[in-house]
Structures are given as structure tokens and as C-alpha cells.
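What you see is the complex with one protein chain gone and the rest in place.
A and B are the chain letters, set down in written order, and residue numbers restart from 1 in every chain.
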Amino acid sequence: MAKYIGLRLVQSIFVLFGLSLLIFSIARVVPGDPARAALGFLASQDQVQQMRVEMHLDKPFPVQYYYWIRNVMHGDLGKSSYTRRPVTTDLAQYIPATLELILFATLISLVFGQIMGILAGYFRNSWFDGLSRLVSYLGIATPSFVIAILLMFLFSQVFRLAPSVGRLPIMMQPPPTVTGFMVLDSLLAGQVKTALVALNHLLLPAFSLAVIHIAQEGRITRSSIVENLNKDYITMHRVHGIRTSRLVFKYLLRPSIIPTITVMGLDFAFLMSNAFLVELVYMWPGFSRYAVTTMLNKDLNAMVAVVVVMGVTFALVNLAVDIIISFLDPTIRIQRRGG
Amino acid sequence: MWQEKRADLAASFALRRRGLAKGWYKFSRNPLSVVGLVVLVVIVLATGLASYITPYPAHAGPYTNFKAAGQPPSWEHLFGTDRIGRDVFTRVIFGYRFSLLLGIVVLGLGVAPGVILGLIAGYHRGTWVETTIMRVTDVFLAVPPLVLALAITAMLTPSLLNEMFAIALLWWPWYCRLVFAVSSSMRNQFFIREAEFSGASEAHILFREMLPNCLAPILTKMTLDMGIVILLGASLSFVGLGAQPPTPCLGTMVADGAKRLPGEWWSTIFPALAIVLVILAFNLVGDGLRDVFAVEEV
Partner (left out) sequence: MRNKKVLRVIVAAFALTVGFGCFVGVCATDNVAVINGYPVITADPATASDWYDTEAMYNLYSPMVYPTPDGSVRAHLATSWQAVGGDLTHWRFALRQGVLFHSGHELTAEDVAFSMTRFITMGRGNSGPLGKVTATVIDRYTVDFALEKPSAIFPETLALFFPVEKAVVLANVKQPGNYGDLGDYGEDWLSTHDAGTGPYVMVTHIPGQRLDATRFLGYFDGWSNEGWGPDEVPIERLIFIMETDYTSLMTLLKSGGLDLEINGGWTVPQLTQIQSDPMLDLSYVWAQNVTVWMNSKVAPTDDEHFRKAILYAFDYVGVVGPWEPFGNGETGIILPNMAGYVPIEPQPRAQNLERARQELALSKYANNLRDITLVYHYCGGLDFEEEVGLQLQADMAQLGVRVEVAGPPWPQYSAECSSAESTPNMTIFLFAPQAFPTYDYFMYSMFSPGGLGWIFEAHWYFDDPQLIQMLDSTRAEPNAFSRLLTYELLQPIIADHALALYPYQKPTLFAHQAYIAGPLEEIAFVGPSENMHNWRINLVMKEAAGR
């Protein structure tokens, strides 16, 4: 097991190295003037030239990459030319907001996906099954930003059920930052009302992100339940008069856990990328909005950092999923050892 | 002699027809797939005949009429007008044209190299060739496509062409991985070994022996991917990195109209639903094909 994890880690590092090289070359090769962007409006041409030297932009590409990787080894991702702060400072500020959003979206998709899947599976071929199938198809076919806009239009603008701007009302004093999660921090500071308000703000963006995953997880749970419902041991249990709820949770749900976890793991990174546009729609001050803003502003250091952070997250989550699954399902573990 | 040949030909046609009929039977067992196919055919026809069936074809090109801006849906303008005073219905139909074009070009550019590399890697399983190809593939798959596509297009002058180029650049690895999975599993099978022993060239083995066996999953994935590519293209256009004005582009239309919510809802809601419709249709047809080819998972 340890050997397997070690191998995977080495592979991941190789991939991340390649990724940084790829994104770095994309960022540097194409023309444009990040020095001008860092300086602003009334700068003279001399000043721009001086800035180019400061940012090593006058050096050949390999030298630039060497400088960059050397600094990364020291934990320095460079300075953002957009916010003019160290990129690490920016990331530390914005990542928790996105993480909070994604975790909440995962929770929503897990709960709703399971409920939908169980009901659709247990009452298969009923009207509910048909409806859930339709919802899944729609969920998979709808871009996250379209869902975001539709939900915002319906639930925030037509029916004023939930706010659609940011994490907290502007006038509300945010709680002192401990975890960076607004809801958690508010509870830690004993501000129940703030926590509720923050939760309310999470609702629409998180749902916008969750819809597609509700659809997928619902289908997986359904098919797993349908498959197992036909198995002999279930019929046996039924004959023995075990309660339906017990049957569902003990015997039917368990087999669907493994595919659900796999999908959730894969989904995590996609949640992050879907959050790119959802955060834009809801003005969510998170990592993804930062990513899009800096990319559009050709903020090289921030851009490279953003992509590498995504890569690291993706790699870590995949690794975690592998480990969890191999604990849950011994057959996979043995297979892996064999292979 | 020729009679024999003709009989052969007829037989193979019959076989093919039977195959098609069987395929259609499998496909049509799921009514949703048929609905998807019908929708798709209607969309393709509509885009083909856009200049004839839309009420204001001029509105898809250089045209402004600020006086008529922001009109709600009416019989004159089914989907209302946008902030430039253009008919939204006309632009949605023309917008489909560019969405489909994007999908076709991206898959056209992306699939071929992906398939070839996948075949090579599969054939040379276990050698440095496989390692190199598959690790490079891993690099491209290390982040979701939207992230890289954004990064690349943000660096280029925004245009439909550059958008296609950027997405195509990201699309080959998926096919490389898929084809690798299929072809490496057949690497040691009898018919490949036989071909090798009989002295067939590598190209022959790759394209005549291995490729035909990968076609079913490739075709299925391509249909499903059309939807995903259109979705990705719409996302890029949504942040302004896609086709440039006055090209009607569904993602741009949604983004543009979103600034006018909730007042002028029609200029964003209709294009948004249009995107959902075309992606949905491709997904349904893709699912149907999956049943036909009995492809497990792509």
C-alpha cells in the first residue's frame, strides 16, 4: 500500500512539474505586456522598460522558468501584477471561500443525490423515476453558469428567497478569520445570526454547482439499488420481513458507496472549475473568481499559481479517493497489488 | 466471376443493412434517444437553412438599431430584441451554426492526433514510448479542461478560431487515453500477433487491425463530447473569450443578457435554454449510440 501511494506521489510530482512548464510557457510565449499592466496608466515607456527588467521579462524563457521554480522552492509564488500583492497572500485569502462553497455543494449533492437515487431506484419505472431521469439529463446538459443565472433570476430576482451577492451583506461585520469558512467562523465567534445569514448566501451558488452532481450521483445510486434489488439475498431478507428502511440503508445503499465516492472525488476538481463561472455570477470573493480575473488581466504569476493549485488539488483528491476505496473494497486492493 | 462478386457485394450490403436495422432497433428502444435525434436533426436543418427560415437574417451580421433595443417577446420578435435592437430568435438560430461548427472543428482537430497517439502507445505498451505519451497526456488531464482553455484563450486574441484551437489543444488527451485503454487490452490478442508474424507493417496493424476495434467507443464518445465541447465553448464565450461581434454566439448572448436581468430576461433566458437543448440532444443521442455499440463506459 505504502509503495503504491509512494509511486502515485512520484507520478503526481512529475505531472505537476510538466503542468507548470506547460502553463508557464503558454503565459510567457504569447505576446503582451505584463509590465505595463503592473505599472498602470500614466507610466512612461522608460518606466515600462525598467519594469520589464525587474520582472525578468527581458531574459530568455528557460532563465525565466529557472527564476520562477527557484522561488517556488522557497514558497514564493511571485507577486500578482493585478492585486500587487504576493500571490500566496491572495491564495490564502481566496481559497477558503471557494472551499466552503464547494464543500457545501458536495454536501447538498450527496444528500439530494442519495435521496433522489433511493426513491428512483426503489420505485423504479414510476413517475418519480421518470422525473428524476429527466432532471438528470437536464442537469448534465446545462452549463453551470446557465444554472447559476437561471437560479439567480428565479430565486433571487423574481421570488426574493435568497441573496445573490457575495458571502455576507456589506454592512455585516464578518467574524474574525479562524478557518476562513464564514459559517464556521461565525459559529466559533458565537454569532448565530451571522452564521445563518452566511448560510443563506451560500445557498444559491452552492445549488448552482450541485445540480449536475445531484443528477450524476442520483443515477449511480439508482442503478446500484436496482441491481441489488434483484439479488436473491434481498428477496430473502424481504421474505424474512426486514423493515424497508433497514433494507435500504443496510443492504442497498452500501454497494453504491464506492462508485459514489469515486465520482465525488472526480467531481471535486470539476466543482472547482465550474465554480469559475458560478463565482463570477454570484460575485463570490473566492479562488475561482480570482483565477478568472487574473487570467483575463494576464497576471502571469497568479495565473501559473492558480493552474498549479488546481493541479495539486486534483492530484491529492484522486490519491485520497484511491486510498479510501482500497480500504473500502479489498478486491481492488488485491488487484492493485497484483498489477 | 463478376456474378460471384456481385453476390458477395449484395450479401455484404444485406449484412450491413441488417446491422443497421439491428442498430436502429437498439437505438429506438429508448424513446429519449429518438427524441434527441429528432431535435438534433431539426437544429441541423434550421442552421443550414437559417438564412431562409429566420425572420431577420441581417441581424446576424453588421446591423444596429438602437431605437428598437430591448423589446419584449412578441409575434414580430419571438424571443424579443437585444440591446443592439437585433432579433434574438434569429441570432439564436445563427448561434447554433457557430456552436455546431465549434464542436465539429474541435473534434476534427482533436480526435485524430489523440487516436493516433493512443494507438501507438497501446501498441508499444510497456516501453518508453508508452510512458512518454501517457505521461504527457497526464499533464494535460491534470486540471479540468475549462481551466486550461481559459488560460490559453486569455493569452490569445479572442476569436472563434482561437477558441477552437485552444479547445482542440485540450481535447486529444481524452481520446489518447480512451484509445490506449482499448488498444493496449488487445495488444496481445491473437489477431495482432498473427499480423505481426505475417510481417504486416506497424501502420497496417495500427490502422487496419487495431483502429476498427476502437471505432465504436470513439464514435460514442464523440457524440457525447459534442455536447461537452459546445458547453465549454459557451463557457469561454461567457467570459468574453469566444467569437467576436457581431457573430451570434450563444455563450456571449447569455453573458450579455445577464447584465440586463431581471428586466430584459428574454435576451438571456432564451439563448440559455437554446444551449441546454442542443447539449441535451447530443447527450441523448450519445446514450442511444452507447446502447447500440454496447460500449460499457466512455
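A few remarks follow.
As a convention for this text, a residue touches a chain if its C-beta (ideal position, glycine included) is under 8 Å from a C-beta of that chain, and two chains touch if they have at least 3 such contacts.
Please read these numbers as outputs of a predicted model, since none were measured by experiment.
Here is the thing to keep in mind: the chain we left out touches A, B in the whole complex. Of the candidate positions A:Thr194, A:Ser208, A:Ser288 or A:Asn301, contact with the unshown chain belongs to A:Thr194. Residue B:Ala154 is the one among B:Ala60, B:Val106 or B:Ala154 that touches the chain missing from this view. What chain B contributes to its contact with the hidden chain is residues 61-67, 69-70, 83-84, 154-155, 157-159, 240-241, 244-246, 256, 258-264. Although one chain is not displayed, chain A still touches it through residues 31-34, 36-37, 39-48, 50-51, 54, 82-85, 93, 156-157, 164-165, 169-173, 191, 193-194, 197, 281, 283, 285, 296-298.
Operating definition for what follows: only the chains that are shown with their structure count from here on.
Our note on geometry: chain A versus chain B, Cα centroid distance of 25 Å, whole angstroms.
Partner chain B is touched in their complex by these residues of chain A: 11, 14-16, 18-19, 22-23, 26-27, 30, 32, 133, 137-138, 140-146, 149-150, 152-153, 157-158, 269-270, 272-274, 276-277, 280-281, 291-292, 295-296, 298, 303, 306-307, 310-311, 314-315. Taken in their complex, chain B has these residues touching chain A: 32, 135-136, 138-140, 142-148, 150-152, 154-156, 227, 231, 234-235, 238-240, 254, 258, 261-262, 265, 268-269, 272, 275-276, 279-280, 283-284.
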